[in-house]
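Every protein chain of the complex appears in place save one, which is left out.
Think of it as A and B in the order they're written, each chain with its own count starting at 1.
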Amino acid sequence: MRTTLVTLIAGIALIFVTTRVSAHHAFAAEFDSTKPVTLRGTVVKMEWINPHTWIHLDVKTPKGTVERWMVEGGPPNALYRRGFTQKSLPQGSEIVVEGYRAKDGSLRCNGRDLTFADGRRLFVGSSGTGAPKDGRDASEK
Amino acid sequence: MRYRSLILIGVVAIAGAIAVPACYAPPSPTASSPTTGRTAWGDPDLQGVWRYEGAIPLERPSQLEGRDTLTAEEVAARERVEKEQEAKRLEGVEGAAVGRRSVAESPIRGNEYNSFWQDHGRPRQVSNRTSLIVDPPDGQLPFTPNAKKAEARAAARYGVGPFESYLDPDTGERCLTDGVTGMMWQGPNGGHNRIVQSPGYVTILHEEYRDRRVIPVDGRPHGSIRQWFGDAVGRWEGETLVVDTTNFVDRTNYEWANIWTRPSESLHLVERFKRVDAATIEYTVTVDDPTTFTRAWTAMIPITKLPDDTQIYEYACHEGNYAMPNLLRGGRTDAARTSSR
Partner (left out) sequence: MRAIFWITIIVASAVAGAAFWTHLPVSAQEKSYTPPRAADGVPDLNGIWQALNTANYDIQSHPARPALALIPASPRSATPGLDRATHVELPAPVVRPLGAVGGVPAGAGIVEGDEIPYQPWAVAKKKENADHWLERDPEIKCFMPGVPRATYMPYPFQILQGTDKILIAYEFAGATRTIHMSTVGDSPSSTWMGWSRGHWDGNTLVVDVTDFNEETWFDRAGNFHSDALHVTERYTPVSPHHLMYEVTIEDPKVFTRPWKMRMPLYRRFDADAQIREYKCVEFVEQLLYGQLGVVDPATGTINK
């Protein structure tokens, strides 16, 4: 009985906790879910615009040539509020991108997951500023 | 001698009067007082950056049919799960809700971007209700049959298309707006809204699409010019700001991510903002639109004040809307594939 109740409560909790990622994203119109890609490259620049940031990435092909990819990221404002800024991914950073390729086959993909070369996730956690507990947060009382 | 002195004084006085402009003594300033919660001119103070930080959906989930509140245990369980997931996200380890599965095994929908891209906000238990809708009592949107069909069609089209022209993506993809109805609370975990008050006006600056409402509270009547956000007039009823909005343009023929937020010429919104404590505005919206709903419906959303150093950031969307040409190119690729079969 008790076990069932606990399961029921936890189940109800999960009904609410699953949040939709984005109300708008014609994702499947831009990207092809049958074409996952993994890229390793250096950052040329990052455009911090809404609702998608864009990372311009130079990727070395096995042949030794360099391809310029555009990687579509999520909204920048989530990152700003965790303390990351336009300066957080400087030119020349080496990153690994996992995502899905553009439907039309061009050098574009979404940046579902970004890690540094050593596997650490980018933009995770906060950049160290932390929430101020100085009485300015009325909801913390 | 005496007269000459008087004339002298008179001339100097006149000269002084011409040279020195008329000033009037300003009223003694009263600074806005956080403790009394009043603006400097005495209206209830709603200013700050606000956000809906709850996880309660607009409509009651079918599993909770017949129940309008959760038990304390259920709320506590939800809080535990949310806090666990927040801790995992900050560490870079995903929680159950948005799993970090390998690219090969993850389904596209709902998992296009991992959680570091998402703004989950602070997990808070702002209410024990099972739906934001408080009327009708079943917690469901009272769609007309046509609107229900439109909603089903929108859900089927989402992310699938066809996307043959710039008219096919929804208003958000087009960087237009999400509409007024959900502005104070919608979004993954609520959008950010800054409220600014000045004499005669309450202004709401919403972060997404930089949507903005400048609401006169000086008792003027509605005008006649139709707008996407209608024509809002506000008034104070005691501690509550009541905003009445009509004169919306008809945008029912546009694609909307959520049909319930689309404006039509018959849409009439009545909103109430009541600051119930330092951290909370009780926001109520009544939506009356015979084009979309069989009856008026009302939702109540507690929205929470964010720390004073929270900012609304510029939302440049159309200025960098690469997604639009990209999805149109995707549409052409799809069409070419179909026609070549």
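The criterion applied here is as follows: a contact is a pair of C-beta atoms (placed from the backbone, for glycine too) under 8 Å apart; a residue touches a chain by one contact, two chains touch by 3 or more.
Values in this document were obtained by computation on a predicted structure and should not be read as measured data.
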Inset, instruction - Decide which residue listed in A:48, A:69 or A:100 touches the omitted chain of the complex. - result: A:48
Legend entry - Option from B:63, B:146 or B:198 whose C-beta touches the chain left out: B:198
Inset, instruction - Quickly run down the residues of chain B that touch the omitted chain. - result: 4, 7-8, 11-12, 14-16, 18-21, 23-24, 26-27, 29-32, 39-41, 45, 47, 162-168, 174-177, 194, 196-201, 203, 205, 210-212, 214, 216, 223, 225, 227-229, 309, 311-314, 316, 318-319, 324-325, 328-329, 331-332, 335
Inset, instruction - Kindly note down the residues of chain A that lie in touch with the hidden chain. - result: 48, 76, 80, 84-86
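In this text, only the chains that are shown with their structure count from here on.
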Inset, instruction - Quick one: which bits of chain A touch chain B in the complex? Just the residue numbers, please. - result: 9-31, 33, 36, 38, 47, 49-52, 54, 70, 72-81, 98-100, 102-106, 108, 110-114, 120-126, 131-132, 136-139, 141
Legend entry - Of all residues in chain B, those that touch chain A in their complex: 55-57, 61, 63-64, 70-71, 73-74, 77-78, 80-82, 85, 89-92, 96-98, 100, 103-104, 106, 108-114, 116-120, 124, 158-161, 163, 169-170, 172-173, 178, 186-189, 192, 207-208, 257-258, 278-280, 304-310, 313, 315-317, 319-320, 322-323, 326-327, 329-334
